[in-house]
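The excerpt is restricted to a subset of chains, each kept in its original location.
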Amino acid sequence: MKNRKVYISGDLVPDSEAKISIYDSAVLLGDTVTESTRTFNYKPFKLIEHVDRLYKSLKLTRIDPGMTKDEMIEVSENLLAVNKETYGDNEDCWLVHNISRGLSITGGNPTLQVSKATIMIYTQPMILLPWAKFYKEGCHAVTPSSRVIPSQSLDPRLKNRSRLFYTLGEMEAKLVDPDAQSIMLDIHGNVAENKGGNIFIVRDGKLITPTTANCLEGLTRATTIEVAKSLNIEVIEAVIQPYDLSTADELFMTSTPYSIMPATKYNGLTIADGKVGPITKKLLQGWSDRVGLDIVKQAEDQLHIH
Amino acid sequence: MKNRKVYISGDLVPDSEAKISIYDSAVLLGDTVTESTRTFNYKPFKLIEHVDRLYKSLKLTRIDPGMTKDEMIEVSENLLAVNKETYGDNEDCWLVHNISRGLSITGGNPTLQVSKATIMIYTQPMILLPWAKFYKEGCHAVTPSSRVIPSQSLDPRLKNRSRLFYTLGEMEAKLVDPDAQSIMLDIHGNVAENKGGNIFIVRDGKLITPTTANCLEGLTRATTIEVAKSLNIEVIEAVIQPYDLSTADELFMTSTPYSIMPATKYNGLTIADGKVGPITKKLLQGWSDRVGLDIVKQAEDQLHIH
Amino acid sequence: MKNRKVYISGDLVPDSEAKISIYDSAVLLGDTVTESTRTFNYKPFKLIEHVDRLYKSLKLTRIDPGMTKDEMIEVSENLLAVNKETYGDNEDCWLVHNISRGLSITGGNPTLQVSKATIMIYTQPMILLPWAKFYKEGCHAVTPSSRVIPSQSLDPRLKNRSRLFYTLGEMEAKLVDPDAQSIMLDIHGNVAENKGGNIFIVRDGKLITPTTANCLEGLTRATTIEVAKSLNIEVIEAVIQPYDLSTADELFMTSTPYSIMPATKYNGLTIADGKVGPITKKLLQGWSDRVGLDIVKQAEDQLHIH
Amino acid sequence: MKNRKVYISGDLVPDSEAKISIYDSAVLLGDTVTESTRTFNYKPFKLIEHVDRLYKSLKLTRIDPGMTKDEMIEVSENLLAVNKETYGDNEDCWLVHNISRGLSITGGNPTLQVSKATIMIYTQPMILLPWAKFYKEGCHAVTPSSRVIPSQSLDPRLKNRSRLFYTLGEMEAKLVDPDAQSIMLDIHGNVAENKGGNIFIVRDGKLITPTTANCLEGLTRATTIEVAKSLNIEVIEAVIQPYDLSTADELFMTSTPYSIMPATKYNGLTIADGKVGPITKKLLQGWSDRVGLDIVKQAEDQLHIH
């Protein structure tokens, strides 16, 4: 592993020394808000939008980060610059922000921020291997029996690291197929989200995706909608259910690392003819055009190296 | 702070050096199971039961701790022995276990345990200050509008550290009164739990508490039921609702640090005559008898010191 | 108090003598449908629409008012004329209709109308003091834990006087802040309504308000939408949740007395920069233009008098 | 109508003059708590329990009645004494308490009690005609599609006069049969209550009734359980559903006026052999023994008079 730097609450420390106290509220309470931005051509994509959303999450959790949005952007860009040399010429990276309320006092009032927030910012190589083959083949999407946390318990739009339910749901999906990607339902049985990603279907040439009443308000989701509109593809936000997934013309997920991940199987059933569909391909091409980089090629190149 | 030791994945390190990587799944995914045991007279109370429950949580999260229950008990007792000298003669402590799936690979499969589990065990002084005055006065319990996570999303009995919803609920309760202790409802409007604690009412001489279909299966809850039975107080598990709290004869919470915390106000309404009730007092005395230590006195002594 | 007249089932009686039997179904069963119309420049605003909605409520409750819509409008306008002299030159008033099924027979069949309906129509000075300061400062909106009655129990669009749940919800909100105005959720955790009012947010220049599947179909809501459209502000009806309120650019409520009441705080969190926002101000101005009267000035004038 | 007296906020006034302002919160907000006690042999049955429950309702609605429980009992008994002469020798009566928050100020804060509470206490002849024939024949119970208000919106145990949903549900049931008595379900489809009454079934010799998590905690329900136990009939509180009603051996309702009302038909299906069952009869006899009066005879005598 190359010697990347990590920003921790004001300091730049080597990757291997990037540690926090086991008494941090990040560890004790899952009390961490987060954003994951990726670069294209080593430029952070929609960094301002990610930081805006980060500050919404900070507001709702009443964590004081001790710095302004502009300062947050500045240290983020600085970190990217510092770590530039650790990435190859055509390599991209994640830029991840994790901010916790800082030290937690056992037996104390967990709602009070008794120290400075713990600000963790790091970059990581854009490993796309887990998804690379899915651009051509499509993945197998599976719905587990457990359901996403309802908004009245914890709003999915508040991006946070209390994510155990995601891991448990994903485990259940992988009982069906070790390569499966979960599509979780909400407590009413409506399609909600993939762990950290959004769900889209194509039906009769239109793109349909759940409203954000039960899922993450993904920036990749928003970009996909922008791309679709620029290609004159109609986009509808609506309640969708497993029936819609099984009978869709095309199905895909969106998330920061892979942008768009096609699915060609759902709960063991082949989607349409089992091939990645034409609108999914158009959107992938539109994404590539938008970010100035062949998204699919970048991922597939990793298949050959590794 | 005295120089206590912490057990981290096989090593005993000083408190101040007890750190984990920011890439640990504890930090990135709230993917940590946990138990908090307390000592009475510096003997861990129901340690075997806590470790049993810990291994249930490990099983459900499919985390391999890399050690048996007996080994877990052994290192725990050893840690208590090592840290003994840092506590005063009559001092008690928490013994906390936090176990995560270990390092998380960004872009990797979060359901695979790719390294050894991160085992964090530490002791901390039994700070009872936040609750000490409530033994005599009772606290003010308040119900926030947000609801506990339903079992079909994440079972509360699986003790874990993805606890952001608890903190947000507690914050909401504290808008009413900075000293308020939250009592959260489930999504059907039934009384569920206090963050990490259980709820009991007394009505017509009987103790009533929710079944564990919507809340933590607390060991303190279980001990309170045992104590009640030993005192010939009938205990009923039933669905209870805010109406039952407001009109109860007595109301209290149970949790590891304080055992029993009386509440004399609920949502601004005085419970009965506003004094800690006779059955609550009997149960506190029963607890003290059971553990061989005056629970109330221990807590109140801290009021005088600090 | 000036000597205003009240219309009761055909008679005009002085305010102080406006009484009904304690055996009226209004008292015994909350079996009363209602409308509240206000005047601008002493002209009733959308009286026909209010009476239309009143007759929908009468239909659903199967109360026979014993008079036609036209007769209802006529006696209402007549009452306004009779009471005109009791109001100052620039004073406005409420015009309230309450219609119950009439006398209730204890032990009788509550679904049968055994006597003439009790028709209560009265006017009251347009006291705006409770809200006057909020036009400039914004109010503090708070969400209580109790939820609005679901449509399958009693549709909120059927305007009625069985309103105890509103009062209890409002009491809970006022535990946080004595001046708080409640925003209640429905049983799924979605934003529903303020007691007798509707909720709007502004996001990215667009106005968003819940559909009427879980709240009153307010005429003030409808007028606000009309005003917005006349100002080329896009209006979207959608499911919204507490997250949307906390992160909104602007937040306000609508109801007959105050038309639009800005909120600048929600559950203790400041909305945007804590000031009444530009779109809210434009809508208030649009309302004033529409009704030919400076709504804000009218309310604020009361601050100086009282 | 004989010249009975009514107690209104300190005064005894003739029945015909028992009126309240149309601005009372009873009329404007359904903001009234209530109890209905009946006499047996002109002695009020369980008056203390009724007044206890009344004060629970007052507490929850934060209405200050301005008098103690003892004073409430005293004025109630005094009213019974005053009205004694208006009842025949063997006549019984209702004793009804309705207490509202008093005058409501339009545009004011509905949660503040700005005047003295309005205390209405009256007696009424024990008209049992609507139910008299059902003791022998049984009634037809029908379930409407609308559902009782869930506890998280307004707890049914808080006895109040915001009862419009009861009337609407009853109307729906009477579409099936003009003599039908409604049995309403809760929002989960479980049996809840009859408007103001509780539901019991007999299965295999045992009495089964819903827990009070979704219905009124009836004093007649409690007395019926006491009577059953005194007769060595086992009583179970459990979730019951329409299937249980249709397939029950016996079905009845309990409420203050009629004590026990047998049902021999449910949604058009005959219960068992269509006759009032042996356990229902035993319970009716037990009730009569308990109150020292033949309940059935008293009701049926009214059939002959009228």
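By written order: A, B, C and D. Residues from 1 in each chain.
FYI, contacts are C-beta pairs under 8 Å (C-beta built on N, C-alpha and C of every residue); 3 or more make two chains touch, one makes a residue touch a chain.
Treat the numbers as computed from the prediction; the structure is a model and nothing was measured.
Number of identical chains making up the complete complex in this structure, 4 of which are shown: 6.
One rule holds in what follows: only the chains that are shown with their structure count from here on.
If you average the Cα atoms of chain B and of chain D, the two centres end up 43 Å apart. Centroids of chain A and chain D (each the mean of its C-alpha atoms) stand 57 Å apart.
Residue positions 60, 62, 150, 152 of chain D each touch two or more of the other chains. Interchain contacts give a graph that is no line, ring or star and is not complete, per the touch definition above.
Against chain C, in their complex, chain B makes its touches with residues 142-147, 172, 175-176, 185, 187, 189, 242, 267-268.
On chain C, the positions that touch chain A within their shared complex are 185, 188-190, 238-239, 241-243, 246-247, 269.
Contacts from chain D toward chain C in the complex involve residues 6, 8, 18-24, 26-32, 60-62, 94, 96, 98, 105-111, 120, 122, 124, 126-130, 145-150, 152-154, 160-168, 170-171, 174, 187, 195, 257.
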